[in-house]
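The complex appears here without one of its protein chains, the remainder shown in place.
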């Protein structure tokens, strides 16, 4: 039997980072990570208070079957995470929160537009909101359908999940992700920040236009891809 | 004479939790609990600063007569709590605050609509605002009438107090409750959070519709009732 | 020569309480107290960082002449405080801040309306905004004229300074006061809170009406005057 201690430790740290970033509203918030070689994901257990969380309590689940490999009951959102890992193969970590400003955009059913360079430094365009789920989707495998509707949104719009590393689930809240757990938490934090900035921007100018494409591209590629020159060389 | 130490301790802890949750605005905030077998409620004393509060200072009051059984002067809102305990028999704990966003909805005289799953996880529909009290109700047993108008609102709308565990008293502020003190504090916290989310949502989309009934039901029953599957099994 | 150590200590503590209450924006914020028997006021020195403040650095000033009795340079707002102490004889402490929400109402040139019981617990009606000062008032003894225009506002509207213990100076910010330093700080805190509540209320309902007079009177007299029954008996 494989040892998942390192993955559990990363996911444990990611969950604590989420709390420190102020993104956990009430008890809502879960961070997961994936081990592609073992075909498992690790995620916060359901309903365990953050202050009682320990690395060995992080639940390990088979990515295909959903069977629990280690730990007790996984987060009730596990099926959503699993869909995203299966369909978006570049993902290494996923974060779900009900963070205040991002959830407000989700509740309003609006795409989060790119109004400035803070947004463009993290997201190559608007963060999309999904369509509402139909009654049969809600009454059936609801958490799986939540993952499906995110995938449908990205495929329908031709979006690359690493260029737009977040989605707003309509009437619900945000999911964000990245190549690893740390980047997923960073993108969830960036999402909440730009959601707050964008709301204030609309208060000041209701008809604000989206950022010019040239500036969007310059900022995104300053931090991402082969021509990145932001940060220290690694 | 009965010993009310355990009830006083729970109410003491609930009052401290209220402060930690950031819900106490100025000195406004009181938590009570009930002991149905002894027919008493226990509540914060009036005008005592939170930092000076100790478990033995929690005032115990007869639920029917309002007579003080232990301690000094009870919160001036005690009569409101007593009405709610007498009429809503499932209640074990009650919280009253002037928390910022919930009070703003109360001041605006608007029901707090269910705009998303964060709300539906705690409240099975909108949190109702009461009608304004009439002059004679205000000039008479004002605190008792405040309880009465909450009961009137729930009876008039056919609401179950455990499915909608909070009310907004018009031009005043929120009351929230639960099966015990801890759940009452949790619901008061959830109420403030969804009141904040809902205000931001309206800024982004003035005509936001209430959450679809299917999604509301799915989220409420995910956490409440016989089919709940959120959290660890107890 | 009189010893003003006790007054300086109270004013020192009041200034620290102002910082703890989160009311000091940038370096703006000063608290004063008065000793009617000695005819002096004590006030924060000008431009001294709060972390370097000590009781003996609190400046004592003659209430009539403005001469410094103890300490170095008093706050540049001292003349405003002196006018208020001379004209409103019931005042024992005064606070001036640029706190965020109260200053926004002052900048908007709007009276802060009484929208709910949180307001009515502290202020017996709207908190008035002054008229704008004329060019010659600004170019002359500006700080004294700032005090004069507050007095003019209260006299013109027939307001009792202890029933409405605050004013908004147009395009500037709030002054609050009380029978002693501690009450002045409490009223400044209450003012900022109800200014925040009122702004959110207007976002939710642009045409919110002022609180009904019956409810305003009930709440104000619950805490103030001969029939008060809020808090522990003293």
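Every chain is named by a letter (A, B and C) in the order it is written, and numbering of its residues begins at 1.
Keep this in mind: a contact is a pair of C-beta atoms (placed from the backbone, for glycine too) under 8 Å apart; a residue touches a chain by one contact, two chains touch by 3 or more.
Computed from a predicted model, the values in this text were never measured in an experiment.
The shown chains contacted by the absent chain are A, C, with contact judged over the whole complex. Among C:86, C:100 or C:205, only C:100 touches the chain left out of the display. Checked against the full complex, the one of C:34, C:48 or C:95 touching the unshown chain is C:48. Here one chain is not drawn; of A:30, A:130, A:153 or A:189, the residue touching it is A:189.
The chain not shown here touches chain A at positions 115-118, 121, 189-190, 193, 196-198, 200-201, 203-205, 208, 211-212, 214-215, 218, 222, 229-233. Although one chain is not displayed, chain C still touches it through residues 25-26, 28, 45-48, 72-73, 76, 98, 100-101, 103-110, 132-133, 135, 138-139, 142, 171-173, 199, 202-203.
Heads up, the rule we're going with is that only the chains that are shown with their structure count from here on.
In terms of which chains touch, the assembly is arranged as an unbranched chain of neighbours. A turn of 90° superposes the CA atoms of chain A on those of chain B, with the angle given to the nearest 5. Between the Cα centres of chain A and chain B there is a gap of 33 Å.
Once the centre of each chain is set as its mean CA position, chain A and chain C turn out to be 47 Å apart. Residue positions of chain C with contacts to 2 or more other chains are absent.
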